[in-house]
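Missing here is one protein chain; the remaining ones are kept as they sit in the complex.
Entry: subunit A
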Amino acid sequence: MKRRTFLKQTAAAGALAGVGSFGLYSFSPEEKRKHITILHTNDVHSHIEPFEPTDAKFPNQGGVARRYTLINNIRKENPNTLLLDAGDIFQGTPYFNFYGGELEFKLMSKMGYDAATIGNHDFDNGIDGLYAQLPHAHFQFLSANYDFSNTVMDGQSKPYKVFTKDGIKIGVFGLGIELEGLVGKKLFKETQYLDPVEIATDTVRVLKEEENCHLVICLSHLGYHYRNEKISDLKLAGLTKDIDLIVGGHTHTFLDRPTVTKNSEGKNMLINQVGWAGLNLGRIDFYLDDSGKSSAEGTTILV
C-alpha cells in the first residue's frame, strides 16, 4: 500500500506554488523525472471578451486573448502541456447567437486545445448545429457515455484519446450529463445517455490495462456535487479507481483550490473546476519518476 503524504494549503504553501517551488525540492537531474502540465477550462459559454468594466461581479475579468497569453507562457515553461475543456463551450453571449459557435471553435483551435467534452448547452442549436461547427474545431471531442450511433455526430467524437508527452501516456476520456429533462429531445435527437459510472469503469480499465497509460484524466460535464442522488464528480470519484484527475464542469463551481478526494480504493485523487465564463484557467502539474521512490515515499499533493 502506498503511503501518500498530503500537504494542505497554507498561505505559505500557496505563495510558494506561485513563485515556483522547485528550489525547495531537491532531486538529482540524472533521475529521469517527467513533468506534465494539464491546463483546463469549463463552461466558457461563449465568453470571448472580458466582462464589461461596469460588470458588478467580474469587471474586466476573463477573455480569450488573455487566456492565450497565459497558456503561451506556461507552454514556454513546460512544453509537455495538455489543454482541455470540460464542455458548455456554447451559449451565453451574442457571439454564439450570431455565429453559432464558429468563433468559439476557431479560437480554441488557435489556442491549441487538445480535447473537449460535450456539455448540455453544446446542443443548444441542436445536434445538427454542433455538427455544423465541427470543421472549425481542430481538437478532439471526447464522450464515452453519449452513444451517437443514430445521429449525425456518429464517428465525430471518441470515447477517449491517449496523448503521449515526453514518453508519458496520458489517457483522457469524456463524460456527459443526462440530457433528458435538461435539453429538448428535438435538440439531442437520438443521442443515448449511458451510465457514467459503468462507462468510466470500463474506459479506465482499457486506458490502464490495454493502453498502458501513466495518467488517466476524466473530462466531465456531470457537475461537481448535488444535494440529491444525481451522479456528480464527487460521487464518480468515490465509485471508480485509477482516475488521477477529474476536470469538471456544468455546475459553474468556483473552488478555492482543487479538491483532494478518495477513490474506491481509498487513494487520493483530484477534482478541479474553475467556475465559468473563462474567468480562470485551471493548472495541474504532475511530476513522475521511475526510480520507485514514489512507491516508497508516497505522492505529495500540493494544492
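Here, a residue touches a chain if its C-beta (ideal position, glycine included) is under 8 Å from a C-beta of that chain, and two chains touch if they have at least 3 such contacts; residues count from 1.
The definition used in the following text is that contacts and distances are computed from a predicted model.
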{"item": "Protein that the absent chain corresponds to, by UniProt name, given \"3-isopropylmalate dehydratase small subunit\", \"Putative aliphatic sulfonates transport permease protein SsuC\", \"5'-Nucleotidase C-terminal domain-containing protein\" or \"Heme exporter protein C\"", "value": "\"5'-Nucleotidase C-terminal domain-containing protein\""}
{"item": "Among A:97, A:149, A:192 or A:264, residue touching the chain not depicted", "value": "A:97"}
{"item": "Selected from A:69, A:149 or A:192 as touching the chain missing from the view", "value": "A:69"}
{"item": "Option touching the unshown chain, where A:86, A:177 or A:284 are the choices", "value": "A:284"}
{"item": "Of A:79, A:135, A:167 or A:266, the residue in touch with the unshown chain", "value": "A:167"}
{"item": "Residues of subunit A (touch criterion as defined above) contacting the omitted chain", "value": "17-18, 21, 25, 34, 48-50, 60-70, 72, 91-95, 97-99, 103, 106-107, 110-111, 124-125, 167-168, 181, 184, 214-215, 244, 255, 257-258, 270, 272, 274, 278-290, 292-295, 297-303"}
